[in-house]
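Left out: one protein chain. Kept in place: all the others.
Chains: A and B, in written order; residue numbering restarts at 1 for each.
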Amino acid sequence: MSVQTKPGDVVPSNEVTLFIDGIQVSVPKGTMAIRAAEKLGIAIPRFCDHPLLDPQGACRECMVEVPDAGNGRGFPKPQTSCTLEVAPNMQIKTQNTSPVAAKAQSGILEFLLINHPLDCPICDKGGECPLQNQAMSNGRGETRYEGVKRTFPKPVSISAQILLDRERCVLCARCTRFSEQISGDPFIALVERGALQQVGMYADQPYDSYFSGNVIQICPVGALTSTDYRFVSRPFDLVSTPVTCEHCAAGCQLRTDHRHYQVKRRLAGDAPEVNEEWSCDVGRFAFRSGHLDDRLATPLVRKDDVLVPASWAEAIDVAVAGLKKAGSAVGVLTGGRLTLEDAYGYAKFTRAVLGTNDIDCRARVASTEEADFLAAEVAGRRLGDGVTYGDLGAASKVILVGFEPEEESPIVFLRLRKAVRKKRLQVTAVAPYLSNGGKKLSATLVPCAPGGEAAALAGVDADAGTIVLVGERAAAFVGLLSAVTDFAAKAGARLAWIPRRAGERGAIEAGCLPNLLPGGREVGEGTARVDVAAHWGSGSLPSAPGRDGRSILAAAATGELKALIVAGVELADLPDVAGATAAIEEAPFVISIEQRTSEVTSRADVVFPVALIEEKAGTFLNWEHRPGRVTRVNRQAASPMTDLRVLAALADALGTSLGIRTPKEALTELESLGAWEGARAAAPTVPVAQQLPPEQGAFRIASWRQLIDGSRGNDGALDLLVTAKPAVARINAAAAEALGVTGGDPITIFGVDGDRVLPVVVEPGMVDSVVWLPGDLGVLGIKPGDVVRLTAGGVA
Amino acid sequence: MTDTLTPVLSANWADPKAWTLGAYQRRGGYDAAAKALKMTPAEVMGIVKDSGLRGRGGAGFPTGMKWSFVPQDNPNPKYLVVNADESEPGTCKDMPLLMASPHTLVEGILISSYAIGVHTAFIYCRGEVLHVIRRLQQAVKEAYAGGHLGSNIYGSGFDLDIIVHAGAGAYICGEETALLDSLEGRRGQPRLRPPFPAVAGLYASPTVINNVESIASVPSILAHGAAWFGSMGSEKSKGYTLYSLSGHVKRPGQFEAPLGITLRQLLELSGGMRDGHELKFWTPGGSSTPILTADDIDIPLDYEGMAAAGTMLGTKALQCFDETTSVVRTTLRWVEFYKHESCGKCTPCREGNWWLVQLLTKFEAGKAVEGDVDKLLDICDNIGGKSFCALADGAVACVTSAVKKFRSEFEAGYKTPAWELFPYERSALFDVEGGAK
Partner (left out) sequence: MSGHEFQSYFPDSGSIDYSDTSTAIDEAALAELRELAGRYPQPRSALLPMLHLVQSYDGRVSPAGVKACAEILGITEAQVSGVATFYTMYRRRPGGDHHIGVCTTSLCAVMGGDILLDRVSKRLGIHEGEVTPDGAFSLERLECNAACDFAPVMMVNWEFMDNMTPAKAEEMIDRLVAGDKVSSTRGAELTSWREAERVLAGFPDGRANEGPAAGPASLLGLTIANEKGWAAPDQAPPLPEVAPEPAVPAAPEAKPASVRRTRKAQDK
């Protein structure tokens, strides 16, 4: 887009040409004057204005003079440039050229300061405060206010994470507008009137929103501060590093601020195509899990059945001995924390060093159908081949299948909500009930019991303007991914698969699946294997499709596999926790490559400590296939070794070579290998499994993981965890009546490996004979779609 | 030449049980509505436009033109909202009208709604007037029972519902967009324009917001014609209107007269200022209109006359203060009103009035310091024309006009408390012991 045009330039018809401080500028029709000025590099001071919020015009700081509105007549009064839509030939004079604008602005600044406390020296915002900056650059040296300042008790807590200092507030309403317009959680609101107006909340309903931390960041003063960061540091003592969030597959660009080799806080970065300027609270606040007492600092080896610290050389010797004994009978399980480069290391190590395809990155419910689906529809794509965030904003309809955006991909949720609000996007949720997130998307519910999604989807209208978003949970239902693919193809709709974890999409691209080599190459495709082998300079690659995660564990338990390499897998995430735990226990030899002690490390024979995400470089691929840089923030790592270097060392000790040692080498090699250009695998055509309704008194499980739950990645974020939604069981009124319970009463869920007591929430629209449970069910040996028995009562 | 006073709206106020449907109909009530519903809506709108009726809520915008801004092709329902939030200091015309003759408004709503194509109308009445609300509720109920509201009114096929809505205490809700937010169950804070209410008002639908007196004037216009209405008043300020005389006058009250009458004429009718006292200053249309003095009593009280005098006709609330009154005290109390009623949305109004009250308090107490008058004016300059809506402009107008006309009284505040210069009990109608003077 042309920023500045010369007189005589042809301007597109949807562009408006105007003059700011005498300089000609062309901007799209509908642009506000303040944005047009930005394009010229003219900074008009502002507090309430925020480009992603609806114009407010409340602080009045951004006033400009408009001697000509484009029709030959000027405005008699100064105008707020944040609410002034540009018009052809409009003349705008900012503070730079207009004494009227300059006085208007300085007058407002003075008003904002008369009641502002002089506590900048102890304010977290000091040093990065727009009001402070304005006061320093444009304020009076001395006040002429002779009155008394307005005072309130301070601070007050609006949630476990956020403190409000009403004296500092300039009532810009950015926070309340964010909560209402962006996230749809208006648990904070402006209250009182006039000079007493303030941000308020209701005592019984704190501001527990998954996106609450954003209001701290967009507050133009120190009114909203983070309990976590309060009094921790000065902005000018921090070193800022742009990073990609390691939690979910949204690919958020964040800013990590550190000092003294400690991360002090994280903020949303500026990524217009991804997270815009927002982040979820997990990305913002959950960054301490690697700094707890359970951090692994040295390698461990098992001696006399006890894990003891060992030197790196000793640990590598033990590991190599175990691997040599196992030969190719090794299974590799990787988890969602791995970067693309790390995952590529594991994929290559498995094939080229171990000589097997027994690798799976899916530490969750998965299926062979899903692996085929990923091969056909997901792997080997580049950004733009598939659906993007931008496409979500442009779609006329989005259908959600096995996917709960607010819980499972919160930035996707924000994008959808923005489109619903601004462009009247219609969202359809194929789900057992309309969740709170669904309500905030004004979604239409197509109700179905878990497993009934395929049938329900058949009745939904879709066309070329439609996007179907399917979540990783779809793998729990036989035939669903086949049906979704078929549905989208027939309707001409676009389809996107959105996993939960940050590393998952990269791991698929890197080849951490039993059926896929890097770049979406199928293991079964001879030329693909030759291609990769040639690139790697290795001998022929194994041709038999590998075992998936479940089979790997089963084979390890029976001794069919002689060794396991496990990296980044939490057993609690697996669908059959007891079985997985037993398998690790019984596996002949287990190598664990991990950051913190876990249920795997405690059962391993060798444990290698590896670097945290903040201690290494790399790449995450988000659900769109968009690469996001992982940047080394902390250069004084507790463990100097990365996953890649551990693998390279093991390869060396095994007498071969991994050929890559650093993320840069890994990425270069992966990129030069490129994506598969041959024919794509056909999408799976697995028929939908017929399921009978549960017997009287039994319930089919609907479930997804809530954004803030007991995930180990959230450990250490104490205030964040306080804002988690409580674990509940949701059933409909008929079920509640049949069970003799009402909302809040306990009910007991009888799983295969144990039972759990949860309070009931009566969910009016819940499909009959369905119970919704929060998603950490593997420990009970149950998973979505299973049938369980419920009874009233029980003690949690 | 029309008569000095022309009671139209107030003509029936002395009738027995004037507020009832029976009393209203005995005077031909609802005949104008029956007549209007036999015309086309465009014809009705045309008559109102031709009459030259201008908004009686203060701004004086031509009523018919306002109606014509409603896009008739908009698929959303259209709404008419009557602004009965009368709260501007000095203003007291709509409440007596509604208490005495609520059916005049109901009939006006019926005719206006028909012209605009509205099927749901609201009367947003300030909450602090219980008996007015009782009368409105009853009048609407009677009108339904009498077939003047509801479906297929007079067999015309036209349907109309009226909802009487009580506010809850907020002057700012008299601002039309704040009123809409309030009527939507929100905090009454003004909205950004555009979009204008005519396009996206209540529930984001096309909405007309008119003052009580404007809508109440419509039945008489329909009954007697646009020319009749235009035969009263001055060239650009046509028709009759209610003037509310209050303060230190011998007989305060409501005077319905053609636009353009002068304060001198009204004072003569009311017996002049109270005995032994003379006019010092007055407001033409509430506290938000710059004050005038005894020199200005021959200026026509119409939109143009008042604009030429540097003030505004406003709500025609003529508050007259005599020479016992401290301008500083009066101004402070008005600014306290604006501080109390500021909605808080924008900085200059919220913080500026907070500051002005404190500074004016110093003037009143004789504790202001040299230069504070200029500071006062500069603060006013930083508020005036800078705020989100006109509320703060009103606050500034009363301060700057007072300083302009009585600067020395403010300068006296550098040394002497206002209550020493103007002993407050002298302004009261009774002494401190409570006895009548």
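FYI, a residue touches a chain if its C-beta (ideal position, glycine included) is under 8 Å from a C-beta of that chain, and two chains touch if they have at least 3 such contacts.
These numbers were taken from a predicted model, which means no experiment stands behind them.
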item	value
For the chain not depicted, the shown chains it touches	A, B
Contacting the left-out chain in the complete assembly, out of B:L53, B:L149, B:V164 or B:I297	B:V164
Which residue of A:L196, A:A455, A:L654 or A:A675 touches the chain not shown here	A:L196
Listed residues B:Y303, B:F321, B:F388 or B:F410, member touching the removed chain	B:F321
Residue ranges of chain B at the interface with the undisplayed chain	2-8, 10-20, 26-27, 77, 86-92, 94-96, 99-101, 120, 126-131, 133-135, 137-138, 141, 163-171, 182-188, 203, 220, 224, 228, 231-232, 240, 243-248, 250-257, 269-270, 274, 287, 317, 319, 321, 325, 329-334, 336-337, 340-341, 343, 357-358, 361, 364-365, 417-419, 424-425, 427-430, 432-437
Where the unshown chain meets chain A, residue by residue	147-153, 156, 166, 186-193, 196, 198, 200-205
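Here is the rule we use: only the chains that are shown with their structure count from here on.
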item	value
Chain centre separation in whole Å, for chain B relative to chain A (CA means)	55
Chain B residues touching chain A - in the complex, by the definition given at the top	170, 187, 192, 339-348, 350-355, 358-359, 362, 375, 381-383, 385-388
Sites on chain A touched by chain B in the complex	55-61, 63, 76-78, 83, 103-104, 107-108, 110-112, 114-115, 144-148, 150, 170-171, 190, 192-197
